[in-house]
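Shown here: the complex without one of its protein chains, the others still in place.
Note that the chains are named A and B in the order they appear, and that numbering of residues resets to 1 at the start of each chain.
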Amino acid sequence: MSTDTIVRLPDQATARIPKVNFLSKENGLLSWLLTGDHKRIATLYLISITFFFAVGGALAGLIRLELLTPQSDLMAADTYNKVFTMHGVIMVFLFLVPSVPATLGNFLMPMMIGAKDLALPKVNLLSWYLYIIAGIMMLFTMATGGVDTGWTFTVPLSTHFVNTNVITAGLAVFVAGFSSVFTGLNFIVTIHKMRAPGMTWFRLPLFVWSNYAASILMVLGTPVLAITLVLVVLERGFGIGVFDPAKGGDPILFQHLFWFYSHPAVYIMILPGMGVISEVVSTFSRKRVFGYTAVAFSSVAIAVFAFFVWEHHMFIMGVSNYSTLVFSLLTMLVAVPSAIKIFNWSFTLYKGSITFETPMLYAFGFMGLFTIGGLTGVFLASTGTDIHLTETYFIVAHFHFVMVGGMLMAFLSGIHFWWPKWTGRMYPEKISQLAALMTFIGFNFTFFPQFILGTLGMPRRYAAYPPEFQVLNVFSTAGATILGIGYLLPILYLTWSLKYGEIAGSNPWQATGLEWQTQSPPLTENFPEIPIVDHDAYDYEWLERKEKEVTSVG
Amino acid sequence: MDHISPVIWQYLVKWMTNLPLFPPEASKIAPQMDALYYFMVLVSLIGLTIVVLLLVSFSILYSRKRHPVAVQIEGSTLLEATWTIIPLGLFLIMFVWGSLIYFRVYTPPANAMNIYVVGKQWMWKAEHPGGQHEIDALHIPVNKPIQITLISQDVFHSFSIPAFRVKREAIPGRYTNVWFEATQVGTYHIFCTQYCGTNHSAMIGQVVVMSPEDYQKWLAESTSGASLAQNGERLFASLSCNACHNGRPDARGPSLANVYGSNLTLASGQTAHVDEAYLREAILNPSDHVTQGFTPIMPTYQGQISEDGVISLVEYIKSLNSNYRVDQTLNTTALLPESEGKATTATPKTAAPSAKQGMVKQ
Partner (left out) sequence: MEQQVDATTFAMWLFLLTEIMFFGGLFCSYLIFRNWYYPAFVEASHQLNLFWGTLNTGVLITSSFTMAMGVWCSEMRKKSGLVLCLVLTFVLGLVFLGIKYIEYSEKWEKHHVPGFHYSMKSFTDPASDKEVHDKYPDDKALMPDMARHTELYFSLYFAMTGMHALHMIIGISILGFMIFRARAGAYTTGHITFVENFGLYWHFVDIIWIFLFPLLYLISRHA
């Protein structure tokens, strides 16, 4: 075991958490609620995001329970409609979009570039408060009857045909959108203006590149969602008519406006996760990422192309056949950079020195599952097959593969990887490897049958379904049970590790990033003195040459 | 699918549809779409296998135990080019192939029989040109091209027949269409696949593909007595359309004889091709669709007529093939013969065989 792991911990008998760190610096509720420290804000985000993930996950459990039987027997159809809508809204806007950027991004990015904090700490805190307000509004929406329009708020259903809390839900998403915009804005400014001396663009870790690309999408795309929601609220409240054919409006206009944001949104969700994978794969192969420049440029390419493919969500909606040619072609193009990244990560393993700690297990899971998810995206990008597969469970399976099999695995990989840096303690390795394996198995059992269901024609958002689809649905629910346990375990053992985990020291993974060259948990100001960077990212030779260990304070 | 032996193909299909992985291939386009789908599955399997092989083999060969010292490698432009160009090439093949199929599905042939389907919360209403009306069902003859003209009365719905591999959104405010040619007698699912509210999952039906004889039988016993065009004729009279559109030289509105299918010059100078969508728009938004030489005096019928009524009118206008025919409509009454004290002034010589003015829903 000792040669199969790269973990190098300090002698547990004498090791202590450094007395002065960002967690212990000040005490009291106000010191947390009024903090400007990006690491404290990241911690606040981590707790709130985990809470909303649990809510969204519980809703998912309800969905799968209902779908065990063909009839609508667990809950009324209206309730089921509310459950899947809230599951989608919470998971997309309150979990996936902020997850890696607001937690890991906030925590790590300044350290990775050698800065003391983000460029605009107060705006960062504002972001978190906006997120909390959005979360409270969302909980209020749920408590007062929920919303049942689907997370896509399709008009005219949402404006004229439901009695549920569309306006509160829409406004909650509006506020969450601003939280996202400010985070992205902060990141862009920080990366441009606050890099340490010597940290050129092409010495940046790929995690920073990915977050930069995602931030561009956040900043440019989210405002369009905001104005779309404003128009929906106005249409619903005052009947202004922009989406109402009886008044000369056009419901397809809503589709264009909504998807103009919501497609870049999926790249906002995945790009930071890809950044995590770059870091993890490099560390656990002891090698620089293969094709650094290609991966960096792929991130930016995905961000740029993301804005030009939105109509692929509308191929069967009566849009001009010729327009579908354009968007189908562009969608094929946007698939290529992701493929490039997968191959680059695979080749990072070549002639490396690989170990299989938990973050690496999640990374492997990501690479396999994201490949499947991404390839099935191509099935949908091709207009011919999209006709048959769209609006079925094939779509549900596709986006869960990339979002859960991809993004969520990357998030967990990152949480485990940087947990020692964040808390000063290691998580328990054996049980976490078990949890990783459980999520992988549970995930495949849950979502792979859904590809088949989709091909068979089972539509999505169905509370009741024809009996011939039952067997696959039961399979799916069984998998979901395993998956649920797999996600519950980290919450439990990570909390446990806060008190009982092994002391990690500053660099248990022997990684190369700047964040690993300072104590765990870090000082409030991150570094005792601003580092001067003279080496590339993932420079393991530099690491070897480094004699001086960064000592902890106190 | 000429190059795969039909026997092997049939065997594959039978196996595939008995192991429930694919819906039955019951239309002409279904095998074509399935072929592309199989290609994509194959490419995906190969791609996934390559990735998994790389991951697994590298993990074994270069695990820390076997390979304790990592070799720092910058990258390889050749490899980058390879795994950029090959996936791109494969994706482009899928793009072209898929687009061909897409255009085929959404370009109905001229000789397709048109059936109107109106989606509403939470049912599908099918209206055959002969006046047969169905709810949550669609009876069609086998081996004939059928075009479905779709519209929604309220929210977005989506008309899907997985066995035919077709799907199209039903949108409020405009027609969309899709066509297919059923190749296998049988009964298949119709689903609504666009979330439309409470009973979205109950908005399902059946498409019944029948042999030509059975279909004729069904037509005869399901007729409501008046075809869509006949119903349209009565609406035309009851809404007083013939006050202006009476085919006379001094008429205030253009004659509608043979207007369907023509290219009309509008008052704005543009030309418009007159199809079902144009006719619908002209009835509901006449000010935007003024024929050259006429003034925008036509009132709008928005709110006064249901989508079913519009469909009847459109079918009626499609059937007008001469000025004499248009002139005849002046004699059409909106009332049933039985409800009038006197006989009608003249019996309209309608184009359809039976002139029974029976119960017809508007």
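As a convention for this text, a contact is a pair of C-beta atoms (placed from the backbone, for glycine too) under 8 Å apart; a residue touches a chain by one contact, two chains touch by 3 or more.
Predicted model only: the values in this text are computed from it and were never measured.
Student: Please pick, from A:77, A:108 or A:231, the residue that touches the omitted chain in the full complex.
Tutor: Of all options in A:77, A:108 or A:231, contact with the hidden chain holds for A:231.
Student: I'm checking contacts with the chain that's been left out. Which of A:239, A:467 or A:528 qualifies?
Tutor: Candidates A:239, A:467 or A:528; residue touching the omitted chain: A:239.
Student: Out of A:104, A:147 or A:219, which is the one that touches the chain we can't see?
Tutor: Missing-chain contact among the listed residues: A:219.
Student: Thinking of the whole complex, not just what is shown, which of B:183, B:285, B:306 or B:323 touches the missing chain?
Tutor: B:285
Student: Can you list, in ascending order, the chain B residues touching the missing chain?
Tutor: Where chain B meets the chain not shown: residues 284-288, 296-300, 302.
Student: Taking the full complex into account, what residues of chain A touch the chain not shown?
Tutor: Residues 119-120, 123, 181, 185-186, 188-190, 192-194, 219-224, 226-228, 230-231, 234, 237-242, 247-250, 253, 257, 260 of chain A touch the chain that is not shown.
The working rule: only the chains that are shown with their structure count from here on.
Student: Using mean CA coordinates as chain centres, what's the chain A-chain B distance in Å?
Tutor: One centre to the other, that is 39 Å.
Student: Hey, which residues of chain B end up touching chain A in the complex?
Tutor: Against chain A, chain B makes touches at 20-23, 33, 36-37, 40, 43-44, 47-48, 51-52, 54-55, 58-59, 62-65, 67-76, 79-80, 83-84, 87-88, 91-92, 94-95, 97-103, 105-107, 121, 154-156, 158, 160, 162-163, 165-169, 171-174, 176, 189, 191-202, 204, 285, 302-303.
Student: Per the contact definition, I'd like the list of chain A residues that touch chain B in the complex.
Tutor: 3-6, 72, 77-78, 81, 148-150, 154, 156-157, 160-162, 245-246, 248, 250-252, 285-288, 290-294, 315-318, 321, 324-325, 328-329, 332-333, 335-336, 339-340, 342-344, 346-347, 349-356, 364, 367-368, 371-372, 375-376, 378-379, 381-388, 390-392, 452, 455-457, 459-466, 468, 471-472, 540-541
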